[in-house]
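Note that one protein chain is taken out, while the other chains of the complex remain in position.
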Amino acid sequence: MSQGLDIDHLAKLARLNLTPDEKKLYTQQLSQVLTYFEALAKADLPPTADVAMVVDESALRSDEPGKPLGAEAVTKIAPASHDGQISVPRVVDDES
Amino acid sequence: MAQEIYQLSATEISQRLAKGELTSRALVEALMKRYHALNKKVGAFTHLDEADVLAQADASDARRKAGKILGPLDGIPVGIKDNIAVKGQPLTCSSKMLAPLVSPYDAHVIESLRAAGAILYGRLNMDEFAMGSSTENSAVQKTYNPWDLARIPGGSSGGSAAALSAGLVPLALGSDTGGSIRQPASHCGIIGLKPTYGLISRYGLVAFASSLDQIGPMARTIDDCVLLLNALSSPDARDMTCFDKNHRKQLPEVAAKSLRIGVPKGVLGKGVGAEVAAATQAAIDFYKSQGCTIIEVDLPSSDLAVPTYYVVATAEASSNLARYDGVRYGHRSANAKTPIEMMTNSRSEGFGPEVKRRILLGTFVLSAGYADAYYVRALRARSKIRAEHLAALEKVDMLLTPTVPTPAFKAGEKVSDPLQLYLEDIFTIPANLAGLPALSVPCGKSGHLPVGFHLVGAPLSENKLLAAARLFEAAHGFANQLPTL
Partner (left out) sequence: MSNAEWEVVIGLEVHVQLHTRAKVFASAPWGFGQEPNEQVDPVVLGLPGTLPVVNREAVEKAILFGLVVGAEIPAQCAWDRKNYFYPDNPKNYQLTQKDFPVTMGGKVEIELPGASRNVQGEHKFIRLHHAHLEEDVGKLSHSGSGSLVDYNRAGVPLLEIVSEPDLRSAGEAAAFLNALVMMLTQAGVADCDMEKGQLRCDANVSIRRRGETKLGTRSETKNLNSISGVRDCIIYETARQIRELEAGRAIVQETRGWNAENGRGYVLRDKEDAHDYRYFPDPDIPTLKISRETVQRLQKQVPESPYARQQRYIEKLNVPYTAASVLIAQQDLAQWFEAAVAAHPTNAAGIANLVVNDLLRELSASSGAAEGADIAKVSLASCRIQPAHLGALVKLTDEGTISKQQAKEVFSEMFQSGQSPVQIVESKGLKQNSDTGELEKIIQEVIADPSVAKSIAEYRAGNEKAINALKGPIMKRTQGKANPVLIDQLLRKALG
């Protein structure tokens, strides 16, 4: 009873590696949670959700540039950097 | 009975500092002594820079000597939950994913506390990324309930609650998404307030679920809670969901004799422990004895609250936690051949099981083919829950329920059943969904374990809730009670 839970697909979308045991455990645990969610499916609900919060233009920010962190601070907290840029493994073309 | 320094409330400390009967340094030294004695046992703090807090204390004493104190909080330590950014301090959210991170910026509330002269005192343990109700999901260490060290303190602000309850600090910041301030406050016999959504800026609070998260004050007395709340709530243009200065006016307070308290139908019924129900009933009876009107209210969509919360919260969390990928900061996995592999490995190594579970669930409820059945429906349910609460709060000034159905459970008792843990939040969740202020107040014991009752008000009714709580506090001895450790 997995209610459409494709754990491999979800793990890929969420960029998580799961061991076979984890896949089994999480599928089972999430299925339980989803069963609990069935109350939502059956409930009588208003046709649309309310807009959470509305603001007017006074909430917008003026176009004044603020102080940047500086490349030094950025590379200081980065796990790997080179000449002010953040290093990552080689991007394979067309990867996403 | 002469009180030890660590037993003093923040209000008392403030008075003694003002009178010159106490210095900030003496205060901090006393607290650090207790920290050395107890933190290993209780596990509240994950980090405390002793040189730094002493320097802050000295600076406060110097200001005081020069007649230049910054306000009533000057020189008073405030423990900070490890998901609130303090420049130069770790910002780990008790997760391996952020273990290496030292924050390069201050949260709005931290700027406010600095401006008030408060002492930023250490980093407090929590459930990883605020996901949990027991602090057992911390990747750093365990935290125990000072009232029973074999039990959990609650979560996710378990470190904050335990630190207050153990007398390690007089004030603490917590964060609350589904009950993470109130539930541990209840389990540890202290006070915790989740403010109206939008009252306190979230700039610098590591996001779990953006539309539900709020920072809030935790303390041992109502006066202390107010002291801290006033320092934290101010407008902030860096958070578009934070009320601007024209939209912060509190609702007027109501005299006790005119107070109408709503008790939701069946709230003391099934699932609630007998002693919890009794303590809550006693609180209801107390208010009745003060001349308040007790009214039964019907909130028929209550059974939708937990599923709605878990769909919305996990959906937002799955997106908020996407930024943790080892590229720009935090834990980065070694030996990956491509960036995507590196990001995937880093996340898999950095996140604990509960975080992964919630990310997967959140990804599912937003995914193509399921978003309409889950996420969209949950938003509609949320509107219904909010509307019901607002309608009820027109007829009553506040709702009263237990904070948690049962008292603190034993460590390890519920780790294998996530759903069980989710149900801990059944009373606290609606206030987050509806954006309403909510307060947990100690009201008795279940055996030796603290029980708290829970007040929920209309938006911007913090003063009303605090006044009602103060009424209760004055008549009962639960304020500032510390267990023997």
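Note that the chains take the letters A and B in the order they are written out, and that residue 1 is the start of every chain.
Note that a contact is a pair of C-beta atoms (placed from the backbone, for glycine too) under 8 Å apart; a residue touches a chain by one contact, two chains touch by 3 or more.
Worth saying up front: this structure is predicted, and the values here are computed from it rather than measured.
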item: Option from B:210, B:230, B:250 or B:463 whose C-beta touches the chain left out; value: B:210
item: Among B:263, B:315, B:411 or B:436, the residue in touch with the chain that has been omitted; value: B:315
item: Selected residue (touches chain absent from view) among B:29, B:52 or B:239; value: B:239
item: Hidden-chain contact residue, picked from the options A:25, A:39 or A:74; value: A:74
item: Interface residues of subunit B (partner: the chain not displayed); value: 83-85, 91, 93, 98, 101, 103-105, 107, 202-207, 209-211, 237-241, 315-316, 318-319, 322-325, 327-329, 339-340, 343, 363, 366-368, 371, 375
item: Touch residues of subunit A, complete complex, unshown partner; value: 9, 12-13, 15, 51-57, 59-71, 74-75, 82-91, 93-96
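Here is the rule we use: only the chains that are shown with their structure count from here on.
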item: Geometric centre distance via CA averages, subunit B-subunit A, whole Å; value: 24
item: Contact footprint of subunit A on subunit B as seen in their complex; value: 100-102, 104, 198, 211, 237, 240-241, 244, 301, 303-304, 306-308, 310-311, 318, 322, 325-332, 336-345, 347-348, 351, 353, 356-357, 359-361, 363-364, 367, 369-370, 373-374, 376-384, 386-387, 418-419, 422
item: Partner subunit B, residues of subunit A touching it in the complex; value: 4-5, 7, 9-11, 13-18, 22, 26, 29-30, 32-33, 36-37, 39-41, 43, 45-50, 52-53, 55, 58-59, 61, 69, 73-74, 76-80, 86, 88-92, 95-96
